[in-house]
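Note that this complex is displayed minus one protein chain, with the remaining chains in position.
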Amino acid sequence: MSKGQLPRWVDYGVLPALNLLAAFIISGLVVIVIGEDPFEAVKWLVWGALGYGEGIGYTLYYATNFIFTGLAVAVAFHAGLFNIGGEGQVYLGGLGIGLVCLALDRYVPWWVTFPCAIIGGALFGAAWAFIPGYLQAKRGSHIVITTIMFNFIASALMVYLLSNILIPQGTMSPSSRTFEAGGQLPLLRNVFTSFDFGQSPVNLAFFLALAVCGVVWLLIWHTKLGYEIRSFGANPDASAYAGISPVRVTVITMLISGALAGLMGINVVMGEQTRLLLDFAGGAGFVGVAVALMGRGHPIGIILASMLFGLLYQGGAELAFEIPTISRDMIVVIQALVILFAGALEHMFRPAVAAFFNRFSSSTAEA
Amino acid sequence: MGSVRCFSWGRGNAFETVYFESRHAIDTQVNDLIDQKGRATVAESNVPAIELIGVSKSFGPVQANKDIDLVVGKGSIHGIIGENGAGKSTLMSILYGFYHADSGTIKIDDKTTTIPDSKSAIAQGIGMVHQHFMLVDTFTVLENVILGAEGGALLKDGVANARSELKRLADEYDMTIDPDAVVGDLPVGSQQRVEILKALYRGADILILDEPTGVLTPSEADHLFRILRVLRDQGKTVLLITHKLREIMNVTDMVSVMRRGEMVASRKTAETSMEGLAELMVGRSVLLEVDKPEVEVGKPLLKVEGLNVKDDRGVLRVKDVSFKVRAGEVLGIAGVSGNGQSELLAALSGITRAESGKMELSGEKLDLSKAHDAAEMRTMGMSHVPEDRHRMGLVNKFTEYENSILGYHREPKYSKGMFLSKDAIRKEAKERIEKYDIRPPTPDMTVAKFSGGNQQKIVLAREIECDPDVLLIGQPTRGVDIGAIEYIHNRIMDMRAQGKAVLLVSVELEEIRSLSDRIIVMFDGNVVGERGPEATEQDLGLLMAGVNQEAENDHELPV
Partner (left out) sequence: MLDTIILILDSTLRLSTPLLFACLAGLFSERAGVVNIGLEGKILGAAFAAGAAAYVFQSPWIGLLAGIMVSVMLALVHGYASISQRGNQVVSGVAINFLAAGLTVLLGQAWFSQGGRTPALSPQNRFQSITLPFADTLANVPVLGPIYANLISGHNILVYASFAAVPLTWWIVFRTRFGLRLRAVGENPSAADTAGLSVTLLRYRATIICGVLCGFSGVYLSVAQGAGFIKDMSAGKGFIALAALIFAKWKPVNAMFTCLLFGFLDALAIRLQGQEIPGIGEVPVQVFQALPYVLTVVLLAGFIGRAIPPKASGIPYVKERT
């Protein structure tokens, strides 16, 4: 295998960059097909995301979502589990957060609700991931399929709850009532008044996401549990030999993964919408797969990848506004291409890059 | 071409007879010609069926085959022997078109040829029985046999023909098999016969068998050898790849020895001895000199009683096994691999759950039919060097220091609360690297980059330095270079001298004999006999084949 060995900076820097570049080039071609100028598009995209305070605020807001779902997918990856059910776990986590907010918002200030909501979201998200994890560990049902099924079951459940149970009397739209101040997370525009975040919904959940990144980093690389998770993911036989219970690791990892996904609701439900509504997950669970892949399972990588996707989401909205023929769906296309090139085709450029570096390194060795 | 040949196979006996006779005549003529020229390389056989000249193959920096010359006579059984990793399988994969040689010439039937893929190998009359069977478990025997040579776009076109052809082949070569049985349900011996039939059905004249007896019981192996002899007598050429000397002596006409990617010798089997071949294989005297001082034997530290273990397919692999290992004693478990040793180790070390059985470990009684895990056994003073370090003993992606605590990561000295104390772990890893002379001395390097011997030392250091009462050790020197072998053997002797109980499982008889104080032999899951280290190789060999001469008069053992 030494032929494929590359310096770490190539593995973690050059290759992902090349994959990303390929995704962007194809996206550019799509823009050309539509009959627009890709460079013009990039200009609007970047400006929309980073060019002014409100754009930056939105970029950070979206990135917050992806950090949570990216971490969820990454933690499961470390145990060799493919949790594609982030979407459902986000949804259910949001329910937990929503219920906490609905119960407390009239009686206590937000900083009391906040930790309770974190617990509620984590618990509900974890519970939704528990069943697929348990079924995989105990009954051998494939976690990819079960988590996909659970996404749909979550969706049906939430539609039912929102349109029959949580809907306030006399309204037609399937959503809960808006939380009062005690269930609203402070927006950064109200906290850091010196910076102009415009009307962007970026809120305290952003710092929660960063803190959670630190927690995950500690968990995976510095705790006994993390050691067990990584052993199990890298070599299940060796971990059985080491006395690590596969059932325990699978279930605990899925609980953690589901809890991380569940926390995304803090940003959307408690931070932005301040109510529980349909489809608030909006595909973020799947973006988490792309983020985890691009970030190579490391919290720093995940933050960077989340920022990139946040940028695309916000920039894409601006782009659609400036060039109406390029609708927001362009972002979905770019996202698909990033998943394709950074995920499924991640090894495509490896042989060529390896050949290049081998020649380079051998020629320097001679000299 | 393969399909044409297949077709001719189906023509019936009249054609066959003519075919064989005429070919025999040609062979004789050619033989005469060669004799006149004085180039005859092999006595019984005539025209070489296979000739390799200067074949080399590298995988990256590893040279698996170095300038190999080989002549295999037609209508002979030719053995290729060598230690694990000597390059035998690579060479055969080149012959079967799985790999491409970097350089060299291949001649089949005296014609220079290339074998770009398996399809081409089949077309040139080469069939291969792989070490891991290439069978589709959910298919029937018939479906497996015709796969790739179906004889038409619709299955029904070929099936009837194949059925009668299969019956004919099975009869001719003394292989009874139900064509409609699902392969996954068959015992391994029968599965192997399906593999042979597959090759013959495709019209193979040259049959390569890669370590065919590794998974067979001795009686199944004997059956296989009978089949091989029949094949040879019918004019087929058989290449037998193995690392077992007994098989070479038993069944081959010629033998070639490989060592570290090179072909070191070719001999007529009748003119060589096991000792001679063994020396050629390892390039040193095989009688391992181990310093084995007198040690006072203490009380039993490990007692096992009535152990029964099933594998994941529900087959009983360990049958009512009982033994004791005392302090200061090495108990060797000999046997052909696959006779229950792996399952025994897995059950004792807590990895799998036994059907029934009691264990007493350092005075504590355990019911092995209850759930235990490896961590529990470790805390009770048992450590375990597994048979397969890559699959079990190490996490290849992890660094050296991370591997140095595998299984012991919950020990208080490695952690503070829920966190690992990485400094303490690294520091200890460095000490062990020094003590065990592990190279390169870099605890932060991923373990996959270490050589086999050093990897084994990493495992050994971990399992010995935890100061266990009982050490289970499986195949301690598999895939390990000679220098490391000696080191590992000495460490095992140190454990013995310190009054530990060591249970040693190895398929290398020499290793067992030179290290053990007592030897028990496992056959088909049973302990079939116990001997002292002075037992002869022949005596142990018979036991390993399931024949207990001492007990033979009392009752019959299964053969």
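So that you can tell them apart, the chains are marked A and B in the order they are listed, and the count of residues begins at 1 in each.
In this text, a contact is a pair of C-beta atoms (placed from the backbone, for glycine too) under 8 Å apart; a residue touches a chain by one contact, two chains touch by 3 or more.
What you see is a predicted model; the values in this text were computed from it and never measured.
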Chain not shown: contacting residue from A:F152, A:F195, A:F321 or A:F360: A:F152
Listed residues A:V42, A:L102, A:I167 or A:V332, member touching the removed chain: A:V332
Touching residue (missing chain; options B:S89, B:T213 or B:T272): B:S89
Interface with the unshown chain - residue positions in subunit B: 2, 59, 89-90, 93, 96, 98, 117-119, 121-123, 128, 130-132, 134-139, 143-144, 146-150, 152-156, 158, 198, 210
Hidden partner chain, residues of subunit A it touches: 30, 33-35, 82, 84, 131, 135, 139-142, 144-146, 148-150, 152-153, 156-157, 159-160, 164, 283, 286, 289, 293, 325-327, 329-337, 339-340, 343-348
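In the analysis below, only the chains that are shown with their structure count from here on.
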Interchain centroid distance [CA atoms averaged], subunit A/subunit B, Å: 47
Subunit B partner contacts - residues on subunit A that touch it in the complex: 1-3, 218, 222-225, 227-228, 230-231, 234-235, 237-245
Subunit B residues within the subunit A interface of the complex: 60-61, 349-351, 373-378, 384, 386, 391-398, 402, 405-407, 409-410, 415, 418-420, 422, 448
